[in-house]
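All protein chains but one are shown in place.
Order as written gives the chain letters A, B and C; numbering starts at 1 within each chain.
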Amino acid sequence: MSKGNLTRRGVLKTGAVAGAGLALPTYLSAAGHEGFTNAPTGSTVTLGFNVPQSGPYADEGADELRAYELAVEHLNGEGDGGMLNTFSSKALQGNGILGKKVEYVTGDTQTKSDAARASAKSMIEKDGAIMITGGSSSGVAVAVQALCQEAGVIFMAGLTHSNDTTGKDKKANGFRHFFNSYMSGAALAPVLAANYGTDRKAYHLTADYNWGYTTEEAVRSSTEAMGWETVGTVLTPLTQTDFSSYITPVLQSDADVLVLNHYGGNMVNSLTNAVQFGLRDRQVNGKNFEIVVPLYSRLMAKGAGANVKGIFGSTNWHWSLQDEGSKAFVQSFGTKYGFPPSQAAHTCYVQALLYADAVERAGSFAPCAVVEALEGFEFDGMGNGPTLYRAEDHQCFKDVLVVKGKENPSSEFDLLEIVEVTPVEQVTYEPDHPQFAGGALGSCNNGA
Amino acid sequence: MFGLDKKDGSLLLIVTALVIFAPFLLNPFPEGSALAQFNAGYPDLMQRFVIFGIFAIGFNILFGLTGYLSFGHAAFLGVGSYAAMWMFKLFGMNVLPALALSMIMSALFAVVIGYVSLRRSGIYFSILTLAFAMMSYALAYSVLATDMDGPTQQGLLQKGLTGGETGLQLTLQDPRILGAQTTADGNIPVPTLFGLEMRSATELVLGDWVFTFSAGYYFSAVVMLIAFYLSIRIFRSPFGMVLRSIKSNQQRLTYTGMNPRPYMLAAFVISGMYAGLAGGLMAAMDPLAGPERMFWTASGEVVLMTILGGVGTLIGPVLGAGAIKYMENIISKINSDILHSWFAFLPDGLEDFIVAIIYPFIGKGWHLTLGIIFMLVVIFLPGGLVQGGQKLAALFRRKKQEDTKSATTEPAE
Amino acid sequence: MDAIILQILNGLDKGSAYALIALGLTLIFGTLGVVNFAHGALFMIGAFCAVTLSRLLSLSHEVAIPGQVDFLGNPATRDVPYVYDIFGEAAGAAIIDWSVPLAILLAIPVMIAVGVIMERGLIKHFYKRPHADQILVTFGLAIVLQEIIKYYYGANPIPAPAPQAFVGSFDFGALIGFEPGTIIYPYWRLVYFAFAVVIIGAVFAFLQFTTFGMVVRAGMADRETVGLLGINIDKRFTIMFGLAAAVAGLAGVMYAPITSPNYHMGMDFLVLSFVVVVVGGMGSLPGAVLAGFLLGILESFASMREVLEIVPGLNQIIIYLVAIVILLTRPRGLMGRKGVMED
């Protein structure tokens, strides 16, 4: 094996004052002569994959990294091409990006804003990465997105579900393919109403951080619009592992639905605890008590074991989808790694391809050119049906999957079944929707 | 020199030289070579080296001299960062006022936390400081991050005082008194020193080598040198000697007519201000203040840096900080791909075998390597890296100098 | 009223875990004078004993399912555990179902071995070293242990459900004169509480009523004197370390069904259990147990909506707030002895 990894330095910015004091002016590189940060000069281009490799989301990060490696293979014309064959845009030739071979560097976000920015900075400053992508939480996505805006590189968000990523904290250099809290609420509410009726009393347990707040708000407002009543909301610390003291008050209330605005380990534990306390066997107000998990992650759901059975939630993508794009992706991912990809892997793979395609169409790596190419871009064949990258907030609009924990899983990957594919019209909102108000895209930044 | 004796003076000179030439020293490998992966001479990491150096130097003033083990020092780092960010948001983008407020705010916090915690000693003191830091973390992460303007408003406190898990960031709407809200091209302004942008950098290309000189790094480096110099002065002062006597025998000190409590509090506040300064610098180099900076692991990190480098020694904490940050930023970035490229010259089977052996220790396994290094250092070098350096030096010199060694590198307690 | 009783039950349950971990920490600290930052990792390894046993029991061979294909279009297979082949399907399923309680049998020897190896191989060289060195070396060990677990089991939580017989809830209220259905509590959590009480009682009885325990208690009070009497205290302390590891491990095994084990659960508990130990008073076994239950109950009350409406965010800080108040009013925690770990 001889995969090369040439690191190539990038230049953040040339400061006149700092430069003035230095000797040997002839050796000073005329930084930024291409007019943007880390303009690739050789025969290769470097992408930065910034995923959690340690901490609670390390497995999700590992899956993202697998997807990126697959994407790089496909971009460089190796392997079976995956979604390149089904992607509606045919700009990509399988010869790298703009003829340059795709190289990559990796970093560990540790799912901490600080560490994620440090590793993104090192990829930009040391390795000359032209684009940063990845991540498995909204806090990190927002922090890294702001960094990329400042440094003048493109950020293609990984798994981030908070409204804020393309709401209050949106940035011109940042793009999100993943869906968001609002879309989860909008897609779930009709399904919940159809299955559980419109006369329901909901009790929310919400993780006490930004993503939790936006998800609670989204689910509340869309279920209340259907006629549900919210009888209680309690914030739970992120570090909580035993949720019993939050579950027992639910038993005492007259709620007949429990909404768990939790993700990852929190979701696994709160759901396990809720089932343990017999919530699912309860009868309240003459109805069966129900539990809802607005955002499902199949990888994490595995940790909750049998407890997910029959529980509704939403997801960005699932490997059992039968469209051509999904089938092609599952085929090439499964062949390479031996198991089906997660939704995190899917969104990351798609983001890498979308970026490459935008560069190809723009004919330039310059961030502002890429932004222009992605804004308002409509595409298909990437697993979620026809999709729009909206210019106003850099959010993808596509169908949303409402899923349910499967009663009889046939394998350890077969945990969710798709209940409904909510059409994109139903989850689209105005750019100035109150849940997304505040903040501004600003203008794109080419950096140097 | 500067009121230091010859030994301290030459230490300061050496550190100054190392810091000035760090962009060269940390980039020993030419670009494109397999070993370039180990280069650490890029601005962000160099800044982190000196900033965490400041943090550890300050921590050592408390822990190294008095022996009081604070397990909540990261709280002051976080407070410093938030203070600097608010200064950027409300006042102006110049780093000096921001750093001043960082130090003032962290000093205030340190006075309160120190006054309460210093009523206890030993592990009870450690747990009190830990409790305060964890409360600060929880408040910054959640409670102070809730929208204080009301849901429809979009004011300054839209994400609370601290910005929650993401951290406090600059926005395009910050009402800065001095300076513009946005730059000419519609972006958020960056921290400067009287117009010199902290992120600006210039490059020197010498053959295959590329060296980066970053304004932010040199600014932080100057601050670090001042901090280091002051810490030498404190170590060699009557105040420093009293602090050491507290660690040695607090009872004797009280019966000698001194009140240990204000000495402890002064040391606590000084070291809290060092932490606040480091936090402010972090925000100045990278304008974001995240709550994880206050989590107990961050407090634990500075303890580990200090012990790893050598408790109570002047330079040890800086070395420890450098070692841990190097692991975190360099080792964690080596992936299997890079490994394969290193050993590509070997026959395929052997290559895969060697990669398989090394792989668990690098990249996502960097924590494992860190843990092993902690254990090895503490088992074989009780005096930390400084002792390792001394052993090496002694090996080269082949001379015994027991007396001076024992006088300068007493390990903790 | 019933809400409060439920929160007390929650608190006792949470407190059981805290108390068990803190008990082991205090045993190690009290006997060996070692601050063991790897104690959380021992708890985690215990929980993974449950995961490991359930995986061992579920070791399977593949049997093709005629007429079905998997996600890649290859012929689908079904996993049949070997225990089905050995004991028959019904008995085999029952064995797998009971894997968590069965894991106790695995955990006891494993944990004692881990503890003894740790003590003989590493900790014993640190008795005379400063506490800071002990912290650094055990923290390094904790990282190494959890990274090893992460390497083999991944970072995600792994479910380890309780046996079917313990699924569901017990109508606790009916027993004490409340309306049926008002105070119901999951069987497994009651089992956990009872288990913790038994373990704590056994440890105390062991220390109180056996000669071995008497020597250890004397050693905790004054190590040198006991050593002078010609009693090989070191060997006993090694056994004590194994015992403390076993207590932490058993706490972990039984906790697995309550929250799915993951590799960093030890670190999550570590700081909290140190707070518990210190609040209880360094070196005091009853103090550790008392503080464990006290903090568990207070934490439960602080997470009630009625409380949070008055003091938002109290649930985030309650443990630390209580710790500060207790340490300021009682200088050496609830039951601490003078001069222990004060310098």
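Here is the rule we use: contacts are C-beta pairs under 8 Å (C-beta built on N, C-alpha and C of every residue); 3 or more make two chains touch, one makes a residue touch a chain.
Simple rule for what comes next: contacts and distances are computed from a predicted model.
K.L.:
The chain dropped from view, which UniProt name applies: "Malonate decarboxylase beta subunit", "NADH-quinone oxidoreductase subunit H", "Amino acid/amide ABC transporter ATP-binding protein 1, HAAT family" or "Malonyl-S-ACP:biotin-protein carboxyltransferase MADD"?
P.N.:
"Amino acid/amide ABC transporter ATP-binding protein 1, HAAT family"
K.L.:
Which displayed chains make contact with the chain that has been left out?
P.N.:
Even though it is not drawn, that chain still touches B.
K.L.:
Of the residues listed, B:Gly207, B:Pro238 or B:Pro347, which one is in contact with the missing chain?
P.N.:
Within the whole complex, the residue contacting the unshown chain is B:Pro238.
K.L.:
Residues of subunit B in contact with the chain that isn't shown?
P.N.:
These residues touch the chain not displayed: 3-5, 230, 233-234, 236-242, 244-245, 247-249, 251-259, 262-263, 266, 270, 403, 406-407, 410.
Just so we're on the same page, only the chains that are shown with their structure count from here on.
K.L.:
Considering only mean CA positions as chain centres, point out the chain farthest from subunit A.
P.N.:
Comparing chain centres, C lies farthest from subunit A.
K.L.:
Express in whole angstrom the distance between the two chain centres, defined as the mean CA positions of subunit A and subunit B.
P.N.:
Taking the average C-alpha coordinate of subunit A and of subunit B, the gap between them is 32 Å.
K.L.:
Mark out which residues of subunit B touch at least two other chains, giving numbers and ranges.
P.N.:
In subunit B, 138, 141-142, 146, 367 touch at least two other chains.
K.L.:
Using the touch rule from the top of the page, what residues of subunit A touch 2 or more other chains?
P.N.:
Subunit A, residues with two or more chain partners: 54, 58, 62, 208, 235, 237.
K.L.:
If we count contacts the way the header does, which residues on subunit B are in touch with subunit C in the complex?
P.N.:
63, 67, 69, 116, 119-124, 127-128, 130-132, 134-135, 138-139, 141-143, 146, 250, 296, 300, 303-304, 307-308, 311, 360, 365, 367-368, 370-375, 377-379, 382, 411-413
K.L.:
Write out the stretch or stretches of subunit A touching subunit C in their complex.
P.N.:
By the definition above, subunit A touches subunit C via 54-60, 62, 208, 232, 234-237, 239, 241-242, 244-246, 248-249, 251-252, 265, 268-269, 272-273, 276-278, 281, 299-300, 302-307, 319-320, 330-331, 334-335, 340, 410-411, 413.
K.L.:
Considering the complex alone, what residue numbers of subunit C touch subunit A?
P.N.:
Subunit C residues touching subunit A: 2-3, 6-7, 9-11, 13-14, 17, 68, 70-72, 76, 150, 154-159, 161, 167-169, 184-186, 188-189, 257-260, 262, 264-265, 268, 299-301, 303-305, 308, 312-313, 315-316.
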